[in-house]
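Dropping a structure here in structure tokens format, bear with me for questions.
Showing just some of the chains, left in place.
Chain naming follows the written order as A and B, and within any one chain the residues start at number 1.
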């Protein structure tokens, strides 16, 4: 399951059932959980002074697709899943079931919760803080410098269940509050209230998220999305969501 | 012409004169046409349940540049040409002379016509339908989910001769009609009429495409672009285009 062309440092700690693709490099300071699959042409655990000597830790049952690069000094829970050509720098801490789409670029020094999903080509600036069940769509950038270039770093905060749609940026120091939706092609320069939709550049209040209707003929609200979208989440979470909205449906 | 470091499955079907670069992987379920050149560090025919058992088919006289990734279950006509680090997922069907720029990300489950050209870093969401002679410029995203995340998929349609300029997005379910031009940095949220220019976020009607003048001192219209831009197209097509506009020029 380790391809003969892979270059694996003897001191790397690989769990049982780990698979490693052709032409992949695993450095010394790496810990990979059981049954994790690493694709081809990857480089894991690149040494760096910014890692403070910490290893790269990848949880169990994960999949890292080809041409991806992870530095030493970051830690991921179980069931990490990445697309191709992902870059993850030092001091990234993520919970379980984190999904990073192809071309994702995580600059490190950031905290990411559980069940967070990034679609392709998402850029996460340093000092970002991301809650649980957050979705970020393609070509979104979370920034951090209010007057670039400078030494002032004001990270972005995305609370639980936030959704940021395609080609949007969130400006430094902004907090997008729980359940809010940033529409596509927007630039968010101030905090966004919970469960509201903002859009535009600069982004302005559009409506409450519950006013967005599902375009499936049901007439139901599209948000909170956990009302109708369950693919890839654990059974227990889905059961709780179903219960949460069961009474609402009766009304 | 097959580099000794390449890892080629015995069952892959390579035409005559096929060249494969160093450190490239070709899986079992791949058919490559005669005289096609595959660069270094690629991975072709990644197995996937979404391929429904179909192979990856690459036409004749194609070139796939380095670090590109193609899944099984897609088919391309002759003269495919890609830049570096292209990603193509399952169920992509493209005609002849398709060009994909560096970093292109095609999510699969899409149909693409003949002589379509993508510049760098184009993202094609699932269920997109693209006609012939379409041009897409850098950092354009074709979306598909009207209220992400959800299970509702409304693909984008780009008809023949459509041009989408840099850093624009087309929202779910939108049709951009034949010969229309979407200006740079736009967000298109409704159908675009044939041979018109739209721009802005949300995109609004600017003018008919024929009113855009070539900045070459000729005073001619810049659109339809086939009036003046012929590089890389087959002689027969160019001859037809020349004939199409010959009478117009007399007037």
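The definition used in the following text is that a contact is a pair of C-beta atoms (placed from the backbone, for glycine too) under 8 Å apart; a residue touches a chain by one contact, two chains touch by 3 or more.
It should be emphasised that the depicted structure is a prediction, and the values quoted were computed from it without experimental measurement.
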item: Overall copies of the shared sequence [whole complex; 2 in view]; value: 3
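Here is the rule we use: only the chains that are shown with their structure count from here on.
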item: Distance from chain B to chain A - Cα centre to Cα centre, in angstrom; value: 28
item: Complex contacts: residues of chain A adjacent to chain B; value: 5, 21-23, 39-41, 66-67, 83-85, 102-103, 117, 120-121, 135, 137-139, 163, 165-167, 184-185, 200-201, 212, 214-216, 222-223, 225, 228-229, 231
item: Chain A contact footprint on chain B (complex, rising order); value: 5, 7, 23, 25, 41, 43, 67, 69, 85, 87, 103, 105, 107, 121, 123, 139, 141, 143, 146-152, 154, 167, 169, 171, 187, 201
